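Encoded as structure tokens, the structure appears first; notes follow it.
Removed: one protein chain of the complex. Kept in place: all other protein chains.
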Amino acid sequence: MKPRVGIFSLTGCAGDQLQILNMEDELLDLVSHIHIVDFQEGSSYKEEGPVDIAFVEGSVSTETDLKHLKEIRERSKVLIAFGNCAVEGGIQAMRNDEGSIDERLKEVYGVEPGFFDARLSKPLSEYVDVDLDIPGCPVEKEETLRAITSLLHGDTPLRFTYPVCVECKLNEYPCVIIESGKPCLGPVIRAGCDARCPGLGLDCIGCRGPVDSASGFAAEYSMLLEKGYSKEFILNRLRVFSGEVKEDFLGGDQ
Amino acid sequence: MKVNPLEPMKAKITEIETMTEIEKLITIKLHDREYAESFSYTPGQFVTLGVMGVGEAPISICTAQNDELELEFCIRNAGRVTNAIHKLKVGDTVWGRGPYGNGFPMDVYEGNDLLLIAGGLGIAPIRGVLQYALQNREKYGDISVLYGVRCYDLMLFKDDMLDYFRNGDRHGVKFYLSYEDKEDQVCYGLACERDDRCMHGMVTDLFKKIDRPSKKTYAIIGGPPIMYKFTIMQLEKLNFRPERVYMTLERRMRCGVGQCGHCIVGTGKSIKYVCKDGPVFTLWDAMNTKGMI
Partner (left out) sequence: MLVKVLAKSSFSSFVGALGDYGDLYAPVKTSEKVHSFKEIESLTDIDLSYTRTMIPPKKFFIHPEEVIFEFNIDEELYIEPPGGDERIVLFGVHSCDINALNLLAKVFTEELPDKYYLERKERSFIVGVSCVPDEYCFCHSTGTSYAQEGFELFLHDIGDSYFVRVGSLKGHEFIATHPSLFEAAEQSHYDSFKDAERKMYASFTNELEMAGLQDLLDMAYESEVWTEYGDKCLGCGSCNLVCPRCRCYDVEDHINLDLNTGERVRKWYSCMLSEHGLVAGGHNFRPTARERIRNRFNCKGSLREDMPNCVGCGRCTVFCPAEIDYVEVMKKVRGDLK
């Protein structure tokens, strides 16, 4: 029996699902190994029942998302947080520490609490057990394919546990921090993108989220301060894709 | 014959015994007869065991060399590779490289008494030492074993250990057992059976039970990192000379041949690679190699 795979979507842009469709060369091979029970972006066909591998993209940003997520967890053996929104909360989580959702809805839309079905955007792991995360905005095709292959083979997929700098160096790309003092987040962001942006001379903006823990954030923060970037600038930059960056990630003396 | 040291050699699983919820005893037979016959090892050495498509992990051999050309490994399901090994059945293929590491110098110990101290998974290499010493009983003096378990369910090699516990004196080994879980009824039963040999407590508490070791005793330790510190304190109280205390260490390893660098310990003065320079070290080595224990 082919493993039953579901590809589900919460709040997000659906770009991670799109990456699966983008695997044009492998897609036919892939579907010969799996039975897809739900894939919003690929087909209107849907099936109830248990799921062996669930890919869930998007963050939990509404009550409906939360309910949906819990249902998916309930029916799934392996649940994968798929993409930056699911892993870290996404860009919609970057202002999470600036007041409650009710206050903000009032401010922006002038509505009373409960008018919109909205919550602060949170990663899946905030509410359910997540078996594996595949980061990225969007996810990398190769990493996704490798994870699926590894799961089909019956073992735990390898995760990238080192930062973008490693891939940058192995590609012999000039370091944009050293060459031009750019505020590159490569030292603290999870590899797997093959240092695509630094390879183009661009500073990493962190779309794959922090390497495991945010433990290097304090050093990155001090380094960028020393280069003359403001605290606000650095925090904003870290928060775009790294979820709720607490000030205590940044060490004692900010 | 093998030329590339990183090339895994084929082996078949001939037996699987579930020892605890997370540990299995796996017996393998190397496929290439020539390689199997040339495969000579001493207790304390290890093999890099692997599953195709998943990876490799260093595992100590827990037997003494035997004529069967079979090797036994006590494998705890603790990571990707060991998880994959746990899923295999008798007749399945695993891949091995080795033996690696220095092993315990059984010839150095000849003519001396042996005090073997083991806790947790550390019993695996120590079992090989004990088997070897018992196979060559005439070469060694008194042999005592201190084995600490958390509870009966987590005891490894139960049949062997209970046999040593009950009939060890006949084989020429004094076997002592400690257990941490006070509520453990089976262990309590063993303590009632022989209160001079079994007690509630840590493995180091067993030092109260044993006769004072002779000056010509070698202490040989296998256990989790935390156990070394406390065991060594006891041995120092008994005035063991540091070169008479041997221990086997665990570290991350990828290659087993001193190349990949993960198992590094020590300082500028004392860099060592556990896979190649160890995994067996003396207390004297440890005293001169910061960070080793």
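Labels for the chains are A and B, by order of writing; each one numbers its residues from 1.
Keep in mind that, in the parts below, contacts are C-beta pairs under 8 Å (C-beta built on N, C-alpha and C of every residue); 3 or more make two chains touch, one makes a residue touch a chain.
These numbers come from a predicted model, not from an experiment.
Note on the undisplayed chain: of the listed residues B:E72, B:D184, B:E250 or B:D285, the one touching it is B:E250.
Touching the omitted chain from subunit B are residues 3-8, 10, 52-57, 76, 78-82, 93, 95, 225, 250-252, 254-255, 257-262, 264-271, 290-291. Where subunit A meets the omitted chain, the residues involved are 26, 29-30, 33, 145-146, 149-150, 152-153, 158, 161-163, 165-166, 169-170, 172, 174-175, 177-180, 184, 186-188, 211-213, 215-216, 218-220, 222-223, 251.
Heads up, the rule we're going with is that only the chains that are shown with their structure count from here on.
Note: centroid distance subunit A to subunit B, computed from Cα atoms, is 43 Å. By the touch rule above, subunit A contacts subunit B in their complex via residues 153-156, 158.
Put simply, subunit B touches subunit A in their complex at residues 51, 53-54, 80, 83-84, 87.
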